[in-house]
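See structure below.
Only one protein chain is missing from this complex, and each of the others stays in its spot.
Coming up: subunit A.
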Amino acid sequence: MKTTSEAPVASDIIEQASHWLMLQWGGELDKEQQRRFAEWRTADPEHDRAWQRLEHLQNTLSGVPTDTALAVLRELPDARRRQTLKLLGALLLAGGSSYLAQSQLPWREATADLRSGTGERLQRTLADGSRLSLNSGSAVDILFSASERRIRLLAGELLLDSGHDPAQRPLIVDTAAGEIQALGTRFCVYQRDDRSQVDLFEGALELRPRQARATRLQAGQGCWFTATRFGDIAPANLNAIAWHDGRLIAERMPLGQFVAELARYRRGMLRCDPTIAGLPLTGVFPLVDTDRVLTALEQSLPVKVHRLTSLWTTISPA
């Protein structure tokens, strides 16, 4: 195979070559034209290189059966195709120019009263004696006033052991989805996109979505809600607070789900090949060293961990 150098070809030479190609596409060259074309092509190695590129172009065009090409490329009227593309482009561009507004959330997280970095877990005792724990990558504002104790979950996950307040001010966790009022309890809230997952271990809670009727949760129950609706009430997931002790517990958990969980505690990307995402995994894993967890995975499952860069890890079948 001939190797064509990657260096660009001068544009005037490309123009000459294009002219020859245009003539060839128009029909057979006559004897005189053929002679002149051969002359041109051998006059300079650059001419030949330009021509090779145009031959590659011709190969590309003939790489598709013509009836297929016509069926596909003519499938939409051209004008419509281009217009839709432009519209889509404009939509996305509009987003690009207004990103200052979008960055509001990260800014709020950055200025939060309390925040935890990736892989970090924090515990604080609040003024009323409540014990607050933040999981990896979480942020809260703590807004205690004379009339209420409000904790705003800006991102991530918290576990709250509510203390007894002599002034009996209500204790409220505020999320994008709504309010959760504690009635003497220990519970966990995980905010993900517009959804709050709540698991209750002691006491009772009232969940108040922003745009739906409130509901109550009893000890041992869990459910998610958004601003407008609730998921089904299910048994509280005890594993969900294992992070509090720095552990990740898996009980026949599909590998894909496990990897998604583990990814919360690592910087960078952690991906799992879909073909092995269903492998069941059981074990208790320490969160302090996720690299060790990955090594352990290789020992217990038929998988291979690839560390492409410090920020890029994928897991594939062994």
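In this text, a residue touches a chain if its C-beta (ideal position, glycine included) is under 8 Å from a C-beta of that chain, and two chains touch if they have at least 3 such contacts; residues count from 1.
By definition in this document, contacts and distances are computed from a predicted model.
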The chain that is not shown, which UniProt protein name from "Putative spore germination protein KA", "Multiple sugar transport system ATP-binding protein", "Sigma-70 family RNA polymerase sigma factor" or "Branched-chain amino acid ABC transporter permease" does it carry? "Sigma-70 family RNA polymerase sigma factor"
Based on the whole complex, identify which of A:A43, A:L57 or A:A127 touches the chain you can't see. A:L57
Cross-chain touch to the chain not pictured, restricted to A:S147, A:T275 or A:T309, is A:T309
It is residues of subunit A that touch the chain not shown, namely 8-9, 14-15, 18-19, 21-22, 25-27, 53-54, 56-57, 60-61, 63-64, 66-76, 78-79, 81-82, 85, 88-89, 91-93, 95-96, 99, 102-103, 105-106, 193, 267-269, 271, 309-312
